[in-house]
Every structure is written in C-alpha cells, then in structure tokens.
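Every protein chain except one is present and positioned as in the full complex.
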Amino acid sequence: MKFLDKNEELCTKCHLCEEVCAAAINKSDDREKSAIRIDDEKDIGIINVCNQCGECIEVCSEQAIFKAKNGVILINKSKCIGCLICVGYCPSLSMIFHEDIPAPFKCIACGKCTDECPSGAIFLKEIIDEEQVAAGVAE
Amino acid sequence: MIKVNNRPVEWQEGMTIKKLINILKYSYPVLIVTINGEHIPREKYEAATVSDGDDVKIIHPIAGG
Partner (left out) sequence: MSCILTAEHVHKIKAARKVLKEFKYEPAKLEKGYANKSLYINISNNSIVSKDVTEKMKDVFIGGKGFGLWYLWNAVNPLTKWNDPENEIVISPGPIAGITQYPGAGKSLVVSISPTTGSVVDSNVGGHFGPFLKFSGWDALEIQGKADREVIIFIDGNKGTISIEEAPLESVDTHLIIEELTEMYAESDEDKRNISVVSSGTAAQNSYIGLLNFSFYDKRRKSPRVKQAGRGGIGTVFRDKKIKAIVVKFNGVKGDLNNPVDLKKIQELGIKLHKEIHDFDAIQTQKREVGTANLVEIMNDYDLLPVNNFKYGNHPETWKIDSKQIKKKVTQNMPDGCWYGCSMACAKAVDGFILKTGPYKGQKVLIDGPEYETVAAVGSNLGIFNLDHVLECNFYCDTYGVDTISLGTTTAFLMECYESNILNKEITGGLELTFGNKDAAMELLHQMSRGESFGKIAGLGVRKIKELLVKEYGAEPQFLNDIGMENKGMEYSQYISKESLAQQGGYAMTNKGPQHDEAWLIFMDMVNNQIPSFEDKAEALHYFPMFRTWFGLMGLCKLPWNDIEPANNRQTSEPAKVPEHVQNYVELFNSVTGKTINKQELIVQSERVYNFQRIFNIKMGFGQKVHDNPPYRSVGPVTVEEYLSRQDRYDQQMKELIGVAPDGKTIEEKIKITRKYREDQYEELRQTVYKRRGWTENGIPTLEHIRNLGIDFPEVLEVVNKHL
C-alpha cells in the first residue's frame, strides 16, 4: 500500500505542502483546505497526515469510504451524508473537515506535496501488505 | 469505622480503594473517588490505602438508566 511518510526532523514548517495540497484536492489557495497539516506550535507531531490505516471505513454507515486497489483509502462523496463520525473517529485526526466543503477529505497519497517539499520531510512510501498480495495486485 | 459517601462502613486492616470497591461491589465502570477530599485516579486504586476514620467518597456519576 501507498502512504505519505515523514521525517519530521527535516521539516522547516514552510507550509508549502499545505498550499500544494489545498490547490490539488480542493482547488483552493486556503491552507485550511489542505489534507496535510503543519502545526507551528509543535516540535513533535508537526506533520499531521493520513497514514491510510483504514479505521474510518467501518464507522461509515453509508459505506462511502473504501480502500482502493493500491491501498489508499478513498471517499465516495456522493454517498456521504455528512455525519462526520469518520472525522471524530480518525485515530490521528487526519480526516479533515471544512465547512465550505460538503464531505470530509483526506490525503490520497497523490505525491504532489512530496514533489514540492524543499527539505525532504515528506515522501511517498510503498509497502506490500498481505491483502494486496491476496488480491493479486502485488507480489 | 470509615465513612463512605457519608455512611459508616466497617474498616479493615490493609484496606485499599480497590479492596473497598470490591467489598461494596461497586462494579460501575466510571467512579469518582476521593479520600478526605483528595482525588484518587483510577490507576491508583490498588495503591491508595484507606485508614481508619477516613472520609471516602465513591461517586457514580450517572443520573441515567
């Protein structure tokens, strides 16, 4: 599965990743609409981003959240009824909600922010999990 | 003799909050415990000793059902 990994020691808190993400997934220049978050106040846990753990899948009564073949957790927005349980239930609080956007959103491991990160603090990582092997999409 | 929630309860040698809770069969999962006004967190129930004459409060914070 693919997910966004991090090396926080390298993060300079430049917030460029937030700008790239907001533009990419919500076509916005508002950093609050980014799925990756940089916390200026913190020294540990600076970078908050989904690790594709999938705990949100089962709390969704509408079955709107699912795991794609590449292991990334995606949301079918048309099925979402906006209950926000997934937001409250995300163990790392990486399911993001913004009042202007009807459904919650999250990192889809597209890699756009990692391409732009000047310090190399964030990067895409791919690990092969058993499920993928079983599904025949990886070996 | 000690007081639990302002009612007399027999004191025993070596009594801890954990033992007291067992004696009283207070199995409700959420309790607020104080000894002489001092709050005792859940993880200290075993270590917290109750002395003769202590004023213990074990509050069940529900008005539910």
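Here are some notes:
As written, the chain order gives the labels A and B, with residue 1 at the start of each chain.
The definition used in the following text is that a contact is a pair of C-beta atoms (placed from the backbone, for glycine too) under 8 Å apart; a residue touches a chain by one contact, two chains touch by 3 or more.
Source: prediction; values computed, not measured.
Within chain B, the residues in touch with the undisplayed chain are 5-7, 25-30, 32, 57-65. Remark: the residues of chain A touching the chain excluded from display are 58-59, 61-63, 81-85, 87-89, 93, 97, 99, 102.
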